[in-house]
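One protein chain omitted, others in place.
And now, chain A:
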Amino acid sequence: MTPRVVFPNKVLPYLLVAPQLAITLIFFYWPAGQALYQSMLKEDPFGLKSKFVWFDNFAKVLSQPAYVNSIKVTVVFSVATAAVAMGVALLLAVMAEKVVRSKGFYRTLMIWPYAVAPAIAGMLFLFMFNPSIGSVAVLLRRLGLHWDPVLDGTDAMILLVVAASWKQISYNFLFFVAGLQAIPKSLIEAAAIDGAGETKRFWTIVFPLLAPTTFFLLVINTTYAFFDTFGIVHAVTGGGPGKATETLVYKVYNDGFVNLLLGSSAAQSVILMVIVIALTAIQFRYVERKVHYG
C-alpha cells in the first residue's frame, strides 16, 4: 500500500478535488436530479404549466402495455446483441491468432468497422437489407427466405441485432486478441502435451483464462446495447414495425420529444437509470466471483 498522504492544511485537499467535484456535480448529479424532479411533474407540452404529482408518472408508465413490451424488446435485443457481438468477435480473434503471415494487417482490417458512426452503420444495413432495393435481401429471397423487416417484427429485430453487433464486433475483437496474447504460450503447449486436442484446449484452458476479458466485455456490451444503440434503432427501424423494436431508450426519446409527454419520459429515464445501476451492481457482484484473475 502506498503511504497515506497527510495535508497540513485542512482546506487544500478540498480545493484540489474541487474541479473534479464541480464537473461531476454540474454534468452528472444536477441533470440526474433534474430528471428525478421532472419525473414527478405533470407538464403541458409548452412548459407553461406544471403540477407536482408525486409518483403518478411512474404508476402510469409501469401499467402501460407498451412499456412492458418495450422492456421485453430491450432484453431480447441486448442479450442477442451482446451474444452475437462477443461470440463472433471471439471466433474471429481465435482465427486471427492462427494466421501466420501478415497477422498485423489482418488485425488492422478487423478494427475498421469501429470507426463507423452508429447511424451510418445503421444506414448501411438498412440499404443492404431493404426488401425492395437491398442486395442481401435479394440473395435471401433467391434462397427462398421470406425477408421483410419493414413489415415483419422478427425480421426487423434480426436486422437491428446484426447492425448493432457488427459495429461492436471490432471493439470486442481488439480486446479478445489482447486477452489471447496475454495467455502464456507454454500453457497451451503444456495442455497439448497433456493430451488435450484443440477444441478441448480452448474450452478448458483458453476460455477460462479469458474470463476477465469476457466479463469486462459483457459489461461494456450490455451497456452498449442498452444505451448506445439509439442511433442504429433510429436509422434502421425507428422503433417499428408497430412497436416491435422500440427499446427503452428509444421509447424515452419517442415519448419525450415526439409525443411531448415530458413527465412520462422523465419517469422512464429514471427507471432506466435504476436498471443500469442494478445491472452493473449484479454483474460486478455475481459474475466477478467466477472470474479468475491471473
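A few remarks follow.
Keep this in mind: a residue touches a chain if its C-beta (ideal position, glycine included) is under 8 Å from a C-beta of that chain, and two chains touch if they have at least 3 such contacts; residues count from 1.
Just so it is clear, contacts and distances are computed from a predicted model.
For the chain that does not appear here, its UniProt entry gives the protein name "Sn-glycerol-3-phosphate import ATP-binding protein UgpC", which is one of "Sn-glycerol-3-phosphate import ATP-binding protein UgpC", "Ferredoxin", "GMC family oxidoreductase" or "DNA-directed RNA polymerase sigma-70 factor". Among A:L36, A:V88, A:L140 or A:A196, the one in contact with the hidden chain is A:A196.
Touching the chain that is not shown, out of A:M40, A:A121, A:L180 or A:I205: A:I205 (per the contact rule at the top).
The missing chain lies against chain A, touching residues 184, 186-187, 189-197, 200, 204-205, 208-209, 211, 292, 294.
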